[in-house]
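One structure is given here, and the rest of the page talks about it.
The complex appears here without one of its protein chains, the remainder shown in place.
Here is chain A:
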Amino acid sequence: NCGSALTKMSRRYDSRTTIFSPEGRLYQVEYAMEAIGNAGSAIGILSKDGVVLVGEKKVTSKLLQTSTSTEKMYKIDDHVACAVAGIMSDANILINTARVQAQRYTYAYQEPMPVEQLVQSLCDTKQGYTQFGGLRPFGVSFLFAGWDKNYGFQLYMSDPSGNYSGWKAAAIGANNQAAQSMLKQDYKDEITREEAVQLALKVLSKTMDSTSLTSEKLELAEVFLTPSGNVKYQVCSSDSLSKLLLKFGVTQPAAETS
C-alpha cells in the first residue's frame, strides 16, 4: 500500500497506461490487478490425468439460466479451457480473441494450437494495452487449462500485465494469496484428478467469504483424456457438484433441516 506521499506522486503518473512512474511502476496495470482482487476467486490444479478448474460465482440468483450461461469457465478450443477472474466484459473480449487465435492456427497448420502458444499469443495482446494506444489494460486474470501432444496437461496463469507462467496449482481473484499458500502446503506432484478436485474444493471453501458453500456458488470444470484418447472439457452439473461437496465434507449446512 502506498504511503500518502507516494499516493500524491502516483496521481501524476497513473492517468496514462503508457508511461512509467519514477519508481518504475505501471500504475494502471497495478490498479487493474486491484480490481481483480475484488472479483470471485478461481483455482486451478494440475494432476497426472487432467486439470481441474474451480470458480466462485459472485452473481447468484435462482433466476439465472445456469444451463446456458457460465460465469467463470469458458472453452477456448476442443483442447483448451479457461477460468476468469475480474471484469466480465473485458474477459469476453479476450476469450473471443483467444478463440480466434486458436482457430487461425488450426486453419494454417491443420493441428490444434499448442497450449503455451495460445497463452503466449493472448498475453501478447494484453501487453499491447500496457505499452501503446492510450487504452487501459484488461481487468482480467486467466487460468488456462489444456492438453497438447508436446507437453500433455498444462496449467497457465496470466494477468493484466501480459505476464504468464506455467503452474502446478494456482489461484486468482479474491484471497488468492491465502489460497495459493494453502495449495503450496497440500499439493503433491503425483496427485490424481479426483484428489485435485477435492483439494480445490477444500481450498476454495476455506478462502471464500460466504458462510455456506452450495453448488450454486461454484463452478467446477475438468480437462482430461477420454479412453479413446480425445481431450474432453467437462463442466460439472450442479447436482453432481452438490454430491461432491457432501462427499468431501466441505458443505457448511446453512440451517438444520430434519
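Simple rule for what comes next: contacts are C-beta pairs under 8 Å (C-beta built on N, C-alpha and C of every residue); 3 or more make two chains touch, one makes a residue touch a chain; residues count from 1.
Keep this in mind: contacts and distances are computed from a predicted model.
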Among "Proteasome subunit beta", "Leucine-rich repeat, cysteine-containing subtype", "Immediate early response 3-interacting protein 1" or "U6 snRNA-associated Sm-like protein LSm1", the omitted chain is listed in UniProt as "Proteasome subunit beta"
Of A:40, A:86 or A:114, which one is in contact with the hidden chain?
A:114
Residues belonging to chain A that touch the chain removed from view:
107-111, 114, 116-117, 149-150
